[in-house]
Structure formats: structure tokens, C-alpha cells
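In what follows, a structure is listed as C-alpha cells, so that the remarks can point back to it.
For subunit A:
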Amino acid sequence: MANPMPARAADQSGTATSDAIVEVRDICKRYGDIEALRGINLEFERGKLTTLLGPSGCGKTTLLKIIAGLVPATSGQIRINGKVVTGPGPERAFVFQDFALMPWATVLRNVGFGLELKGVPQAERHRIAKHYIGEVGLSGFEEKYPHELSGGMRQRVGIARAFSVNADVLLLDEPFSAVDEQNRRKFQEDLLQLVEKERKTFLFVTHSIEEAVYVSDRIVLLSPRPGRVSQIIEPNIDRSAAPDVIRRDKGYLDVVEEIWQGLRQYAE
Partner candidate 1 sequence: MHMAATPHKVSATGGAGSGSSTIVETLAEFARRRKSFWVVVSLATLFTAWEIAGRVPISFAFPTFLETLAALIEMALDGTLLPAYAITFQPLVIGVAVSAVLGIGLGIAMGLSDKAEWLLAPVFIVLQAAPMAALVPLVTFVYGIGLVAKTLAVIMLALPVIVLNSYKAVRHVNPSLVDMCRSFQGTRLQQISKIIIPDATPVLFAGLRLGIAAGFIGVMLAELLITPTGIGDLITYHRSIANYAHMYAAVASIIAVSTITLAALQYIEVRFLRPEKRRK
Partner candidate 2 sequence: DPMRIAFGDIATVESLHLLAALERAKEKGVDVQVTFLKSEDIAAQAVVSGQADIGIGGPYALLQKVKAPIRIFLQLSKLQFYPVVNTEFYKEWKDLNGQEVAVHSRGSGTEAIMQLMADKNGIAYSNISYVPGAEVRTGALLQGNVKATIVDSSGKRILEKEAPGKFAFLPLGEVAATDEALFANTDYLSKNQKDVEILVESILTTWREVAADPTSAVALREKYKLLPDATPDMVADIDPYFAEAAPALPLNGGGEDAAKDDFDFYTISGALEGNAADLKVEDFWDLTALNAVLAKIGTK
């Protein structure tokens, strides 16, 4: 934690810069007297799923929102595809922890909302929305309202909405935290398939070490407030294997254990 240049980051930096779609440069963030983030430098590779992991309140959400352009950084830069950005842009889409669905709109309208804001004509919008509704397994629910869906289904709507604007980078803030354990596990497996299929860049925040190790290509561990990068870990797990094989893979278990040993000191 006291080590700002993380152990495994070195063998990574060389390749990362080559195809980094998102670059985080010296990001600091203060909320009044609270220093939430200090000097964050990170690169996120195209087509990979990177997870931010860390104790509660370490600034994971803050960092994700800064990247999304929803919260301004106190200092530092965010570059997307090499260009400095200061606000939200079409190449990034956010998936919210509380789903952020409009309760007055149907699933179809919710999924097509990003397109609606862009002025895409209705027919086109509905075609695209329906496609992604099918993709996340919600066909037949187009005319339902969010309150008629379970937590897991609502989050799928949120993900379909993010897909439908065809952004390159998807930012997901604890997307499964409001979903119950067993559905969550199912969802993780589905997510891996989506990652495989859609070939997008994912930035993922979670509290669950197993989840992080199970789904991520790379895990960024943040230290407690003020959040700094304390370690970067690449699980290097063979994702082509069946879920139960992955979950009993030695490498997988080692990484989980390693991360847990790093984090348990911050648990109460």
C-alpha cells in the first residue's frame, strides 16, 4: 500500500501504452476537505475488462465517474483514444449501481434512451433497442415497466442501454451489488459471454474479490482514502474453460487469496 509503483505493474506498462484506449494521468480529487483520490495513473487496454477493487470509500466510484466525465477531477487528465476529454462523450457509457432506469418509461424506451437523446429516429431506435434487449436475454419484456422487473432484470436493462449507444468503453459501477447472490453468479457468467461477443472495453467496480478475479483481465487494487493505486494484478485465467473449472483453478484461487490477504487489513 505504501508502494506507489505497484509490484506487477512494471511488466505491464510496456504493452499497455501501445493500445490504451483510456489513459488516466495524475488524477487527484478533493471533495472539500476530503481527499478522495491522490495521483492516479492508469491505462486501460482496448477490449479488456479491468476491475477496480478496494475497501469501501477508497474512491472507486469517484474514479469511474471522473473517467466518465460526470465528476470533474481536481487535477490531472483523462484521455480517451489519446484525446483529452473533460465531459461525457459518445465513446463511453455508464452502467449505474442503482440501475438509473426511468420508472415512467418502458423497457424499450429505457434501452433506447441514449439513442433518443442523440436524435435517432424512432424506428431505428426501436430496432437497435430490441436487438440489445434480446442480447441480454429480456426479449418479451419490451413493454414492461422497471417496477415489474426483478433487480437482476433491471440491471440487464441498464446494460442493454449502455450497449445500444455503441460506446467503446463501458463503465460499470458495482452492477451486481443489488442482485441476489445466486442470480449474481449467473450474471457473471453471462457477462463473460457478452464481453466475448461485444469486444468492448470494460471498466468494472466491485467489492467482491471472487467476482473481480472471475471476470477480469486485470485488477487494479486501490488503497484506502486517499485512494492510490496499490497493486495491479493480472489473473491470467483461461476464460474458455467452464465456469466450475475456472472457479477451482489453482491460479484463480491463488489470486483470490493474494487479494484477500492484501485487503483484509482494511476490513473492520
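Inclusion criterion for the candidates: all candidates are chains of the complex that A comes from, given by their letters.
The working rule: a contact is a pair of C-beta atoms (placed from the backbone, for glycine too) under 8 Å apart; a residue touches a chain by one contact, two chains touch by 3 or more; residues count from 1.
Treat the numbers as computed from the prediction; the structure is a model and nothing was measured.
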Complex member in contact with subunit A (any copy), out of 1 or 2: 1
For the subunit A and candidate 1 complex, residues of the former touching the latter: 65, 68-70, 87-90, 92-94, 96-98, 100, 102-104, 113-114, 116-118, 145-148, 165
